[in-house]
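For reference, the structure is listed below as structure tokens.
Not every chain is included here, but those present sit where they belong.
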Amino acid sequence: MDTKKLAIIATKGTLDWAYPPYILASTAAALGYEVQVFFTFYGLQLVRKDLSGLRVSPLGNPGMPMKMPFGPKWFRGINWNIPNAVQSIVPGYEMLATTLMKQTIKNTGVASIGELRDLCLEAEVKFIACQMTVELFGFEHSDFIDDMEFAGAAMFFDFAGESDICLYI
Amino acid sequence: MDTKKLAIIATKGTLDWAYPPYILASTAAALGYEVQVFFTFYGLQLVRKDLSGLRVSPLGNPGMPMKMPFGPKWFRGINWNIPNAVQSIVPGYEMLATTLMKQTIKNTGVASIGELRDLCLEAEVKFIACQMTVELFGFEHSDFIDDMEFAGAAMFFDFAGESDICLYI
């Protein structure tokens, strides 16, 4: 039987949306899929050497539950409904949300983005960075991890056109 | 001929982005497709028993046309261009946008999210909640509707890998 193929276009560059491409890629690789991820637009943030700048914003996303990752269960169960007014005026609010999320991820035993990315590389997931958006955003090749290719969308279609699953994330 | 298959990964949890997975799933089911939806991240909001918390935010989405759902045609035709400054400072602005959208949906005869969800269940669309994000966000199984399975991404690939269409929403 032919090897199944998963193609992913990763376009988002925030801490929360960093998870789906790496979770799906590493899961598929573990199931025996051949996987390629094409990083473009804000998705380029996910393959930078330094991931410490990844942040999450609850602004404009009323679907995000804001919960405290510490304290007794009843306290953690509260869904903090903080208005945009407060979110956008209090300096560092985005940083607070990022810290809360990182703490929650740690408490529930979910791997960090760096760990998931390493898992993908170990499982031979192929990473491609979109050369056009690298130039558009003014990045240098040296900003990115070593295990990457730089190419255009046309090259990605070679693989995507033969894939069993192709996701735009 | 084999039955066509549609696999959906639903990741967004706002009132506007609640529509695409349910409209696509119910339409495909009506056309004879076998359909599975994997709810993960903020998408978990869409399968909660209580949908009243679904809201829409125009903040950070300059593509959203804000129109009044009442009054004469010329008045409803105006595209209200309300600056972020006002949106984020006036308390309850997100609630106003949500009310306007619900009223518009009602006026144009579009079904509510609850109705579309019921349509999907009647058409035997299979709903799966991502167990990892259920734990990450601190939800309980009892927060969700009864007709659900709880599983991981690996289980979803069984179906997605055989699907004709697989969408990440």
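By written order: A and B. Residues from 1 in each chain.
Definition applied: contacts are C-beta pairs under 8 Å (C-beta built on N, C-alpha and C of every residue); 3 or more make two chains touch, one makes a residue touch a chain.
None of the values given here were measured: they were computed from a predicted structure.
Asker: Could you tell me how many identical protein chains the full complex contains, when just 2 are shown?
Answerer: In total, this homomeric complex is built from 3 copies.
Note that only the chains that are shown with their structure count from here on.
Asker: Can you work out the whole-Å distance between the CA centroids of subunit A and subunit B?
Answerer: 21
Asker: For subunit A, which residues are in contact with subunit B within the complex?
Answerer: 4, 16, 19-20, 23-24, 27-28, 30-31, 33, 59-65, 67, 76-77, 83-85, 87-89, 104-105, 108, 110, 164-169
Asker: For subunit B, which residues count as touching subunit A in their complex?
Answerer: Where subunit B meets subunit A, its residues are 7, 9, 11-14, 17, 40-42, 45, 54-61, 87-94, 132, 135-138, 152-154, 157, 160-161, 163, 166-168.
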